[in-house]
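All remarks here apply to the structure that follows.
For this depiction, one protein chain was excluded, whereas all remaining protein chains were kept in their positions.
Naming follows writing order (A, B and C), and every chain is counted from residue 1.
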Amino acid sequence: MDLRETPEEAAFRAEARAWLAANVPTEPLPSFDTAEGFALHREWEAKLYEAGWSAVSWPVEYGGRGLDYLLWLIFEEEYWRSGAPGRVSQNGIFLLGPTIIEVGTEEQKARFLPAMASSKEVWAQAWSEPDAGSDMASIRSKGTLSDDGTEWILNGQKIWASRAVWADWCFGIFRTDPESSRHKGLTFILVPLDTPGVTVRPIAQLDGDTGFAEIFFDDVHVPVENTLGGVGRGWNVAMATAGFERGVSLRSPARFNVAVERLIELWVAIGDPDDDTMRDAVTDLWMQAEGYRLHTYMTVTKLLEGGTVGSESSLNKIFWSEMDLRAHELALQLLGPEAERMDGPFESWVDGFLFSLSGPIYAGTNEVQRNIIADRVLNLPRA
Amino acid sequence: MDLRETPEEAAFRAEARAWLAANVPTEPLPSFDTAEGFALHREWEAKLYEAGWSAVSWPVEYGGRGLDYLLWLIFEEEYWRSGAPGRVSQNGIFLLGPTIIEVGTEEQKARFLPAMASSKEVWAQAWSEPDAGSDMASIRSKGTLSDDGTEWILNGQKIWASRAVWADWCFGIFRTDPESSRHKGLTFILVPLDTPGVTVRPIAQLDGDTGFAEIFFDDVHVPVENTLGGVGRGWNVAMATAGFERGVSLRSPARFNVAVERLIELWVAIGDPDDDTMRDAVTDLWMQAEGYRLHTYMTVTKLLEGGTVGSESSLNKIFWSEMDLRAHELALQLLGPEAERMDGPFESWVDGFLFSLSGPIYAGTNEVQRNIIADRVLNLPRA
Amino acid sequence: MQFSFTTDQLEFAAGLRDMLEREFTAARLRHVWESGDAHDPALWSRLAEMGVLSMMVPEADGGLGGNFVDTILLVEELGRAAVPGPVVETMALGALALSGTKWAPGVVDGSTPVTAALLGERYVPHAAVAPLVLVAHGGNVELLESPIRSDETIGGIDGGRGLSTLMDITGGTALDADLAGLTDAGALASAAYLLGLSSRMLAIAGDYARDRRQFGQPIGAFQAVKHLMADALLKVEFSRPAIYRAAWSFANDTPDRGRDVSMAKALASDGAQKAARSALQVHGAIGYTWECDLQLFMKKAWALIPAWGSAQHHRRRVADAVLGRR
Partner (left out) sequence: MQFSFTTDQLEFAAGLRDMLEREFTAARLRHVWESGDAHDPALWSRLAEMGVLSMMVPEADGGLGGNFVDTILLVEELGRAAVPGPVVETMALGALALSGTKWAPGVVDGSTPVTAALLGERYVPHAAVAPLVLVAHGGNVELLESPIRSDETIGGIDGGRGLSTLMDITGGTALDADLAGLTDAGALASAAYLLGLSSRMLAIAGDYARDRRQFGQPIGAFQAVKHLMADALLKVEFSRPAIYRAAWSFANDTPDRGRDVSMAKALASDGAQKAARSALQVHGAIGYTWECDLQLFMKKAWALIPAWGSAQHHRRRVADAVLGRR
């Protein structure tokens, strides 16, 4: 155990910090769930990519820097601390990308990864369906092989597809064996959203922005080369993706460390410094964010030493989503009636509160995560 | 709505207060889960009975005062505020007694109620069995009618029978129809604990006291007259008892109001008065205890106006048990390392903490109560 | 000691609930929000006609002459329907502050909704639709007629509250009204309104949990959903008697009025926070959408929770009363 930064790590941190200080937009960009904001975020990501910061943990040949996850964590710390924009490329770079790197063919890697890293192609996820939410294994969207065996013909409907309104591609799982049920007979397929037969219907969120959408597939033809990880193996590929998502990449610790720092600043600015109750609550949150950071460093060290992230990644997802919600609830408590205003000086806290409410729901509800922990970590009997 | 005390109520309160001030033992009695303490508590209850305070809401002819539940609540307030001993007669006077008054025969009322009110006969409850805890309907203890139809012959085992170690009688439900299952075919039967074939095995609690016991029935003969509420109606009779228990009589609000007052005194004595966190926590508890008192007054007014207490009584049980535990956790937090000592000046708080831990378990676990609320109050679908 | 409502009180409230269920559906509420009006004049007239708005206006002014106990269930019903516009301000504060003045009839007939900015609010709700605004000046209560608002549009979280900034709060008419009483009235009416909102949110979540199926059964059959909702119900139901008691303390001007009102608002705010959170979680992603009706009720709750003093503000006021001031 050595918790000091190595000279290499410190140098990398300094380099990242310097670049970000010089390049991060001085004004916050509009939400990437608006047309204008999406375009501006795409521009920002292109700039990141040009400078080699878009996907630092990816292999160099696909647009990354080939760095290990520890350095990635350091980059994330600097990234969030610098006030840089949220990553519109999240679904691609942190979710699909690592899956392609793990199970994709060489052709797929070359075809998809650089365009993903540069945000020339922004990805939407398309997991859920109207009747397959928490119960994701009940997927009904179908993929049928064309007579000549060269294409998938997709039919069905996906929902809660984040970024789908302005994205270029989506990935999801489809039932390719019509005789199958539950986790079997599913295939992971990549679909360009401009393919004929694809209809995207934006869904307005609580705040009115369209951060997600329904995607309708009506005889959509895509090449079989768009299959990721093998026909019938869709569930396993999706679970690998989701496991990595919850375990490490979806929410790196830095954004919570930064959120707590901002909460402390807000408290100093408008709160009562002698209020023990708020002081204790803020301290608890600081410890949670710090605990999450430490937990992630332990996980990443384990990965670097050849270990794997298993079902215990479900612990992470519950932890950060509840911590984030609590941080925003406290901020709103500090703001009092000011929090009623959606477009004022504290807009980011109010927006953040609404977004934090989705944390216990997306990427598998916390109820589903608790079941997973109970079943696979605590080895309790299945119902 | 009129929340003032009527002259009649005020006079009754004054009378109770005066009697208690003159008669409550100045030193706390030993725990009634010890032989010595049980005897002393029985003496105290006899004294209460002589003065007409043992069961104020019962009809006069059975040893009560025939007062309404509002006056009973007032008596309870004065009783707990006076520092009077806990009621060793609890199972009888507040649980079985009201059930006998409701469904018992005239003979049963005359036979059992006065002896119960005077604590000549102290009652144990005998609901649970080793395989029928939360799942109480899976009761297996059997009652078989003797050939001449005059006696029940009881066989089986009950567990967690509170007060059974030193009590005189117990009540419980037995499967009297061997063909039946679940809630059917059960009969509510009253059993003298000195009947041949009854064996009581004390069970030591966390604190070492034997507040409950196992009761083994080995060809125990009791007269069929000991049936309460009709053969095969045991489940309904038991549920009526349990409903009343949770809804009103098991934990009248005053003991929590008094516990919070004592917590405030403890805080004033040893805590930091400027600690907002403790101040807020104590205030929350005060509001909870006050809220429970108000809730009970609403329920009792409803009863007096001809209403009934339904499944919403499950709300009460969760509420007071969690409030009581929280109050004791806060007390232990104030005590710090002093709380490690079991026999010191703060013994009552440490004992109280251990006892409060049983609150979310006994009289139907809070998990079972939440199911009941969900199913019967919120009308959610059964699993 | 009698802790219940009269048949008249219960029937009036039931009548109001029936009317709102029939006439003021969630679709109509959504229309008010989406139109940007933050007010429904036709509904307002209907409420005036039923006597809801004038319950606390003295008979001498043409009102029903009721007290807060007569009124509390009505406000709860308005909350259950998330009725937009200055209902709390008009029914509780307007009725109290304007009694005996020339403005009282406008409360009764619904022609002049009243709003209030008594706590130094930066953004005043309903000032766009209420021609009368109660403001505080040096501890006294004054009435502004036709206040001048800033032109700036302020986006509030609740589409039924229409926030404005007042450009000038001087030059009002002094009223013979007790500022502390009015702020307590605002807190208490908000508490009752929140209670209604909480019940509605749990009802919406219950409907969804009965209807939505996953893993081959309605999600309401899962213990996780059952227990989440049971815990929320517990919090809401134990705020209820505190709110009703505070109405009695207000109506009878007892020495504990301030403490009781603060307890009511603290518990109602906490209950609504929990009800909103639980109802959303039961819904999952659909609850997070603009098209789901739940959002209309959650956002109203989030606006009212900090209004008229947060839970923490009121908890500290209870602490001062129960434990002595720090």
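In this section, contacts are C-beta pairs under 8 Å (C-beta built on N, C-alpha and C of every residue); 3 or more make two chains touch, one makes a residue touch a chain.
Keep in mind that what you see is a predicted model, and the values were worked out from it rather than measured.
The residue from B:E36, B:D68 or B:E340 that touches the chain not shown here is B:E340. Annotation: of B:L206, B:M239 or B:I270, B:L206 touches the absent chain (contact as defined above).
Checked against the full complex, the candidates A:G66, A:G208 or A:G291 give a single residue touching the omitted chain, namely A:G291.
Only one of the listed residues, B:L67, B:I153, B:L266 or B:I361, touches the absent chain: B:I361. Here the missing chain is touched by one residue of B:S134, B:S180 or B:N379, and it is B:S134. The set of chain C residues touching the chain not shown comprises 222-224, 227.
The chain not displayed touches chain B at residues 128, 131, 133-135, 138, 159-160, 203-206, 208, 212, 277, 329, 332-333, 335-344, 350, 357-358, 360-362, 365-367, 370.
Residues touching the missing chain, restricted to chain A, are 1-6, 9, 70, 264, 273-274, 279-280, 282-284, 286-288, 290-292, 294-295, 297-298, 300-302, 305, 312, 315, 318-319, 367, 369-371, 373-375, 377-383 (touch as defined at the top).
The rule we apply is simple: only the chains that are shown with their structure count from here on.
We define each chain's centre as the mean of its Cα atoms; on that basis chain A and chain C are separated by 39 Å. Chain A and chain B have Cα centroids lying 53 Å from one another. Residue positions of chain B touching 2 or more other chains, listed in rising order: 280. For chain C, the set of residues that touch two or more other chains comprises 222, 225, 312.
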